[in-house]
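Here's the structure, in structure tokens; my notes come after.
The complex appears here minus one protein chain, its other protein chains still in place.
Take a look at chain A:
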Amino acid sequence: MRFRAKIVDLACLNHFSRVINTIAKLAKTCTLRLTVSKLYFILSDKVANGGVSMWCELCQGNFFDEFQMEGVAAEHNEIYLELVPENLSRALKTAQSAKAVKIKLTNKHCPCLRVAVELPSLSSSSRIVTHDIPVGVIPRRLWNDFREPSVPDFDVSIYLPVLKTMKCVVERMKNLSNSIVIEANLSGEMNLKIETDLVSVTTHFKDLGNPPWVSEDECQSSAQDRDLESMAEARIDIKKLQQLLAGQQVNPTKALCNIVSKRIVHFILLHEDVSLQYFIPALA
């Protein structure tokens, strides 16, 4: 099992750091899946996470100048690692002016992801900082736990409002209530509602637009037969929503959510070279 990669371009490094920072805000521990062409940051929906799950996919070619990977075996050419993304985020934090950053999977005393940052210095040789991030290697028999989640059979799919605005609203609401109701319909309207004993607050968004989903089978057509005005809603933990919104450092190219009434909300945030899916289950 081998992995080594190198980033030389500063813009790529900054971009990669931002992705890692976002992941770090969403999960304390997550799984990194490496394949020949992609990296995935996966959080599976265990009870410990409060039922949220995350699937983030990056094309390695967009970030790394060099990328070499050899999986556990020829027919399973992948590596699954468990790591604390905050560590990776910290390692990259002070690398913003680096000449090069190399990442390597090593096993000196225990498996580690070694991040080596080459920094410019006034002396003849560069300054080198290495960060050994301890990782856990996930054995093949557990790989099934980390399969890509399928798009749920949603009732409504709608584009999200400007994330910054949504974040501000949710942050203020967080002070008043622990749960928030997201409801939306197929006419491009979305409401964020909180209700407590003393007060209820609703923020209305309209003209958001509904993304067109290609329905391949019968079940999706039920969504199309749906009354355009009727709202699908789900009550979710407001902190989880706030975490998701606060973690976004760059405005995504496309941001949408799929609501399965009273069951789950599926967020999809797409950037040029990164896609992030986040599932927040509805509260009982």
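Observations
In this text, a contact is a pair of C-beta atoms (placed from the backbone, for glycine too) under 8 Å apart; a residue touches a chain by one contact, two chains touch by 3 or more; residues count from 1.
The working rule: contacts and distances are computed from a predicted model.
Per the UniProt record, the absent chain's protein name among "Trafficking protein particle complex subunit 2-like protein", "AP-5 complex subunit beta-1", "Cell cycle checkpoint control protein RAD9A" or "MAK16 protein" is "Cell cycle checkpoint control protein RAD9A".
Check A:Val36, A:Leu142 or A:Leu228 against the missing chain and you find that the one touching it is A:Leu142. Looking at A:Glu78, A:Glu118 or A:Asp155, the residue that reaches the missing chain in the full complex is A:Glu118. Of the options A:Val36, A:Cys110, A:Cys168 or A:Leu228, the residue whose C-beta touches the omitted chain is A:Cys110. Chain A residues in contact with the hidden partner, per the touch definition given at the top, are 1-2, 4, 29, 72-73, 82-84, 87, 90-91, 94, 102, 104-112, 114, 116, 118, 121-125, 127-142.
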